[in-house]
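All protein chains but one are shown at their positions in the complex.
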Amino acid sequence: MTTRSFGKAVRRTEDLRLITGQGSFTDDAGPNALSLVMVRSPYANARVVSIDVSEAEQLNGVTAILTYEDLPGRLAEPLPLLIPHPSLSAPRTQHILAKDYVRYVGQSVVAIFAADRYIGEDAAERVIVEYEPKVAVVGIDGALGPNLVHDDVPRNVAADHSEHVGDVDSALAEAPHVLELDFEMERSMGSALEGRASHATWDRHSRKLRIQNATQTPTSVRFAVANILEIPDEQVEVFAIDVGGGFGTKVIHPWPEDILTAWGAMNYENSVKFTEDRVEHFISSSHERGQRHHAKVGFDEEGRLLGLDVDFVHDNGAYTPYGMIAPLITATQLPGPYRLPNYRVRFRSVYTNTVQVTPYRGAARPHAVFTMERTMDRIAAFLGIDRSEVRQRNFIQPDEFPYDLGMIFQDGRPAIYDSGDYPEMLNKALSMIEWDSFAERRSEAPPGKRRGIGVACYVEGTGLGPYEGGHVRVETGGKIQVSTGLASSGQGHHTVFAQIVADELGVPFEDVEVVTGDTRRFQYAVGTFASRAAVTSGNAVAEAARLVKEKAIALAADALEANPEDLEIVDGQVQVKGTPVRAIPLSQVAVLANPLRYSFSEAARAATQFAGNGSFDEPPIKPGEDPGLEATGWYSPIRATFASGTHAVEVEIDLATSEVEILRYCVVHDCGRIINPLIVEGQIHGGVAQGIAGALYEQLAYDEDGNLQNASFMDFLMPYCTEIPKIEIDHLETPSPLNPLGIKGAGEAGVIPVSAVIASAIEDAEGFEINQMPLFPSDLHSMRLASGREPA
Amino acid sequence: MNEEMSHEIVLDVNGKVKRFSAPARRLLSDALRGDLGLTGTHVGCEHGVCGCCTVLIDDQPVRSCLTFAIAAQDRKIRTVEGLADADGKLHPVQAAFKECHALQCGFCTPGFLMTATALLEQRPDPDEEEITEAIAGNLCRCTGYQNIRAAIGHAVELMQSDI
Partner (left out) sequence: MKPASFDYHRATSVEDATQLLSELEDAKILAGGQSLIPLMNFRLSTPPHLIDISNLPELSEIKVDDRSVTVGAAVTHTTLLKTQRVASELPLLVDAEKLVAHEVIRNRGTVCGSLAHADPAGEMTAVIRVLDGAVRTSSVDGERTIQAVDLFEGPLQSSLKENEVIVEAIFPKLGRNSLSSFREVARRHGDYAIAGAVSVVDYDDARSIASARTAFLSVGPVPILISFDQLLAKTKISDIGHDEIYEIVSSQLNPQADVHASADYRRHLAAELAWESLKACV
């Protein structure tokens, strides 16, 4: 038998090129391309009065300068609203270049095409734009105030959405205890180390527009570009080879610069490249932040949840290109692993004069978990019972799956949990962190320090549709070529898809070569987000491999004059079960699968027309068959599959400096069957690190005029290795019944409960309520003073 | 408007002498990537914080985004492209990064590899604290650092078993 690689810590195939400097990131290409440089608004809310580009145009090395007035056809229309929703009553998207108004600092106003970035920036300095500033709407309080972001959107409300299950009013009226709680979360942004980038080349001979783009969704970029430029899809090729981190930001498309590079390439007889710099990434990509929640919870003497009513406000920034997906995820993921018979949620998504808000790894689940888990802690505190006990009493039990939440999830389909074991997961986490003996460790805290412990649980909908596809082709040289449409930005897809195909087809892992995110290889795809790649594309390539296997066995059966049922594929050979001497290599089957007129090699001769293959009674390709040993498989999930996890943390706080040190961080994680533990653990490490960053280090600080005050890595404090502790991981595997491989998504999990669990531990240490995140030493210091619990 | 003055710049990169002409303001990072096609050195912030652009100059790690190419003449520059042997044998640090899954997207990786290489040349047997201190100026958004630390530890073992 071929050794199975599914479940093994196989080393990654993508690494070799990346460790030798041979990766292919978008900015690596086109050293002589024209550089697209944008002039961006310095005002958060202003009317554009006039633009003077005359001086800039004189500069040597400047090819062209465009303002809104210069944009032809559909380029003058607002960018597409990617995800409409009935509750999104006032969606707004930006124009490629500002039309009359700018609505955030960083919005693109003028486009410059120059010989290189240096010259482009020289020109940008010489463009004179006159603005008439208006009062900026900043933060949730600003949005709820009298000033407007879009004159035609009253109260700044983009969406007002409600959902409920059960009868919350009665449940709360009858509950023995009711608490009203407020929680606020400010978040951060993806901040991939590679910014946005696009490099477009127009080949006028083949009439192809070739675009390398740092995107998580090349197929969709392609359709968007073709649509806006009004050219056939067939003329546009989009590929993402190496992408330096995505984290959600790079799902958004098309960016103004994606369209302008493509359009420029077709018009200026040169390829055009845009490479976002760090400041631009801060002020002109996407953020995710700003949600304020009010929760009303009713529970009984035992701490059992009777009803929960949550009303929250989501700051969506100046535009809503991704619709209301982020707050919708908060709404539907808020119940987490708990039985919640009566639940009502309402949110308003509001405009502010700040960078647009779109999902960032975890996608507003951290907010949901923060609200729910803080609520559970408050119930425990109110009743004087252990925080873990309150959770145990409310968990959905393993025998209750499938468990229908009674709500509609972000994929537009019912939210039904497919499998899990929440009680066991909590137990594992508690024993890992040694929860029961914490009192001792608390008392052992050194002088001037306080210790606390926290725990938090979550459920995450992953692997949603609509679909992905995969293509598997056996080459006559013996290599297995696999492609799928979604793109990779570090998740190790090339490795895990190769593992899956190797196992399904019965070939050595080393013979499988995977390409992702290249529309020349695979035209249809959705994209990499919502922890869906492994589930959707994984199952699709598995299906494609199964189809290839069937075909190979049918062809080999003819060649070996054997019964197909008696054949198996082992180590790349189709053989009679138990009789490996009667075998034919897959590469040879691939030759036979393609009847040839012309020979190009010794092996190919066997497939030529005088080689004496087949019967004269049938055509060389029989009806219903295709040439080539290849197949396309699709996987379209009925609905999302729900992964889950529990994190536990022990912290120590310095009373003089209010610095929080993480002593231990434990994760128990359930993503169904694990394809490659090395990669899953890597994803968790990275996710938790981003969670810690969002909890204790990062924020996006706007001043009242809408200037982002910390738009640099000097002041946006992405942690270094000195800030991130060792992360201990244990797994639980409850396979998903929804897909043949039994897998669930793992990409985002690590980040989700981190703010909640750290807040829980800090609250435990300090003895006063923690209702907001992130929390900096400076905040903690003032909170301690305000609480009257000054250091001894 | 007037043309910017170009200088003939000579750089010694990975043991090879490279000539090109560029204005004085050309950052070393851009010179390596654009003028010399050595795109293994990445650019993540251009203000010295992320470490993606780290190269070795006279065996010391420095930020190529905070160095003008013209000022790096007469110095010995090493980049990630020069780490493996001419016959393709990986440097122990590279091998260890692969073995320990110390990279995900790989964008930060060249900077870490160069920094770690300099560390191990100066201190063949660093303790954990020295490893942490050495890479403390490099950002990685993907890995959470745990496997990077492990990889450098593993590289030490590989180098010792090599001798």
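Labels for the chains are A and B, by order of writing; each one numbers its residues from 1.
Just so it is clear, a residue touches a chain if its C-beta (ideal position, glycine included) is under 8 Å from a C-beta of that chain, and two chains touch if they have at least 3 such contacts.
Everything quoted here is computed from the prediction, not taken from an experiment.
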* Please provide the labels of all shown chains that the missing chain touches. => A, B
* **Of A:277, A:418 or A:568, the residue in touch with the unshown chain** => A:277
* Structure fact -> The listed residue (A:3, A:32, A:89 or A:709) that touches the chain absent from the view is A:709
* Determine and list the chain B residues touching the chain excluded from the picture. => 4-5, 7, 23-25, 27, 30, 46-48, 51, 54, 60-63, 65-68, 70-71, 115, 133-134, 136-137
* Where the unshown chain meets chain A, residue by residue -> 117-118, 121-122, 125, 277-279, 656-659, 697, 699, 701, 709-710, 712, 714-715, 717, 719-720, 722-723, 776-778, 781-782
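By definition in this document, only the chains that are shown with their structure count from here on.
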* Structure fact -> CA centroids of chain A and chain B: separation to the nearest Å works out as 29
* What part of chain A is in contact with chain B in the complex they form? -> 11-12, 14-16, 18-23, 25, 27-28, 31, 58-60, 116, 118, 190-195, 242-245, 247, 277-278, 489-492, 678-679, 681-690, 712-714, 718, 720-722, 724, 726-727, 750
* Asked: Can you name the residues of chain B that touch chain A in the complex?
  -> 1-4, 23, 25-26, 33-35, 37-47, 49-50, 52, 79-81, 83-84, 90, 94, 97-99, 101, 103-110, 113, 132, 135-149
